[in-house]
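What follows is a set of notes on a single structure, which appears directly below.
A protein chain is absent from this complex, but the other protein chains hold their places.
Let's look at chain A:
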Amino acid sequence: MQDLLYFSQQLINGLTIGSTYALIAIGYTMVYGIIGMINFAHGEIYMIGAYTALIAITGLAALGIAWLPLILIVALLCAMIVSSSMGWAVERVAYRPVRGRHRLIPLISAIGMSIFLQNYVHLAQGSRNIGFPALIDGGFNFGSGDGFQMSLSYMQITIFITTLICMTALSLFISRSRTGRACRAVSQDLGMASLLGIDTNRIISATFVIGAALAAVAGLLLGMYYGSVDPLFGFIAGLKAFTAAVLGGIGSIPGAMLGGLILGVAESMTSGYLSGEYKDVISFSLLILILLFKPTGLLGKPEVEKI
């Protein structure tokens, strides 16, 4: 019983972190799916989302507003709006002018953008860790009083539910809406879609905006869950989310979700049963193994050369 509780606790820890990886990974995978480039500045967009949410929360607290749902909704909206405009601006400034050139050029442009945004936040907000207020406290406890107690915090539940809502909304949007259909068309063949009258520039911008908005959601959630933000916050999370996207099959949205969850659970199980020191070793070995045996990732489709 004890062992089972311990296992479940580690599973919950892993799924929590995994679902936020998935939210960030969506941004990588959508952009790759549509224009075949890796948006390395995506981690920074997520970090900016977390900072914006923190600023909004602090501002509301200064105004004396203490009603939790209002604070969360306002913080979320602010973060999504700022991140989305950032995502849109990054695409206009750094990617659109170099689109269609050699693959390396947008990649380098993306890395430059990532460094620029990181250092911008360094300058604007300082390089120290800033504490995030714990808005959602408490949770459920399972297990007997004297043995190991499994806890499921309200914060973790919030993360699961929010992720679930975002993922469902995104899937519906992609499969049902007119813009979603256009997204799929553009990802299959950009030139053909454009010939058929789809405004491809608008669709590409929309992809960046959606990815950035989801990253902002993750930024707010993870900021609250962990309790601090710093300007390098996005770099590490971005790297993990990128790994998750590749693991699940880059370009595939369900793949990003699956990859995120697998990566999160692998990390928490490794720290839980082996040692925290091997956490990254195991997750990246997993990535190498999957790429060796299934180069397109778990749910990725083999890329067909377009003639």
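What we mean here is this: a contact is a pair of C-beta atoms (placed from the backbone, for glycine too) under 8 Å apart; a residue touches a chain by one contact, two chains touch by 3 or more; residues count from 1.
Just so it is clear, contacts and distances are computed from a predicted model.
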Record-based protein name (UniProt) of the chain missing from this complex, from "Acyl carrier protein", "Leucine ABC transporter subunit substrate-binding protein LivK", "Carboxymuconolactone decarboxylase-like domain-containing protein" or "Membrane protein": "Leucine ABC transporter subunit substrate-binding protein LivK"
Footprint left on chain A by the chain that the document does not show: 6, 9-10, 13-14, 16-17, 111, 115, 122, 127-131, 133-134, 137, 139, 141, 148-149, 151, 153, 155, 222, 226-228, 230, 232-233, 235-237, 267-268, 271-272, 275-277, 279-280
